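Here the complex is missing one protein chain, while the rest keep their positions.
Order of writing sets the chain letters: A and B. Residues in each chain are counted from 1.
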Amino acid sequence: MQPSFIDNLIFFFDLLGTVVFAFSGVLVAGRLKMDIIGVLVLAAVTSIGGGTIRDLLIGATPVFWIKDSHYLLTIALTAIAGMGIARIQHRFPWYLLPLLDAVGLALFVVIGAQKALSYGTSGVIAVIMGCITGVAGGVVRDILAGEIPMVLRKEVYVTACILSGSIYVILLNLGLGHVAAMFASMLSLLCVRVPAIFLHLSLPTFHLGKDE
Amino acid sequence: MQPSFIDNLIFFFDLLGTVVFAFSGVLVAGRLKMDIIGVLVLAAVTSIGGGTIRDLLIGATPVFWIKDSHYLLTIALTAIAGMGIARIQHRFPWYLLPLLDAVGLALFVVIGAQKALSYGTSGVIAVIMGCITGVAGGVVRDILAGEIPMVLRKEVYVTACILSGSIYVILLNLGLGHVAAMFASMLSLLCVRVPAIFLHLSLPTFHLGKDE
Partner (left out) sequence: MQPSFIDNLIFFFDLLGTVVFAFSGVLVAGRLKMDIIGVLVLAAVTSIGGGTIRDLLIGATPVFWIKDSHYLLTIALTAIAGMGIARIQHRFPWYLLPLLDAVGLALFVVIGAQKALSYGTSGVIAVIMGCITGVAGGVVRDILAGEIPMVLRKEVYVTACILSGSIYVILLNLGLGHVAAMFASMLSLLCVRVPAIFLHLSLPTFHLGKDE
């Protein structure tokens, strides 16, 4: 019973993160005036790009969305619904998308770390795979859109992923149950990201002072 | 006898598509004033990039051009010949390259779908792998060239791939032979692409109306 409940929870979280990230891909596609195929491609890249790169690196091929068709179905439905919803986005509060993105990130980091561990990686690699699952989709989306990837320049984005992934791995090693470790990890990410969104926090940058 | 004929046909089509796509890579390299190595790299990326990504995703590693040296040999010869031919391209009619590209696309979509099916994927995944085989090489070429990938912005490019791949998978499922399904699939792609080239058709775009 218990493992089955956890598996279901992980699967539900994974699809929830897929919806959120696919919707952010739809918004970028809208800004670039893409046709419906471009919208689908950008929604897919944003939401399953990170997990795909994770699966390739740890050797879990065929990658997850080839094995399980729920992901592509979720993306297709989100893209169609998202094109309608996106038209009224000016009525949303400005912080809605960043908050949704933080939720998606919290879900994907913990799921990525969990999958890496289930393939027998070390804790450090699991944290890195959590980060890749969370951010690599957005990086590929930005590259396709011709922009320098946002996560490499903004706020405490990756730092939050590292923290959240580390908390998950450490709590598991301390003997905590899966569900508790997952929620603690996701909560820690939200505790970093949500204030960062509202206060525009960022890490001190490193620069060589030449071109300023 | 019969399977051997089909295998030979697929192999011939694959090399033909490689020649066409490699030549389009040569033309882009020429526009960017690359040296001969850049020409080779761009020819290779354009022609085997899509199939490489397909092989990685379905777990068919080492990828196809590592196992079979005909592909790299074809690319090298095409790049060398292409640098000569490209110099007189102003004498070609403007529609020659788009038409060649449509032929290459028709070949690669059906070959990609066919390979995915042979690895046991579902029909939907086979269609997607056909599309990736057809367009991903051009996407990577455009990214390397510092441009927003053309296929995400132009005409009914990916739509044609989806249609053509679907026709192949559906006809096979209806019990049609491989050769007939392949030709029907390729014909359908040309029926969409060729008018699109001459009439500059495109799908209605989705945009959020902010920046216009």
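The working rule: a residue touches a chain if its C-beta (ideal position, glycine included) is under 8 Å from a C-beta of that chain, and two chains touch if they have at least 3 such contacts.
These numbers come from a predicted model, not from an experiment.
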Residue among B:L16, B:I143 or B:I197 touching the omitted chain: B:I143
Candidates A:L16, A:L57, A:L100 or A:L190 - the one touching the absent chain: A:L57
Among A:I36, A:I143 or A:I197, residue touching the chain not depicted: A:I143
Full-complex contact with the absent chain, from B:G30, B:P98 or B:G123: B:G30
For chain B, the residues touching the chain missing from this view: 27, 29-39, 41-42, 52, 56, 61-63, 66, 69, 72, 83, 86-87, 89, 143-146
Residues of chain A (touch criterion as defined above) contacting the omitted chain: 56-59, 61, 119, 121-122, 124-125, 128, 139, 143, 147-149, 152-153, 157-159, 162, 202-211
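As a working rule, only the chains that are shown with their structure count from here on.
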Relative orientation of copies chain A and chain B, as a Cα rotation angle in degrees, nearest 5: 120
Between chain A and chain B, centroid-to-centroid distance (C-alpha), Å: 30
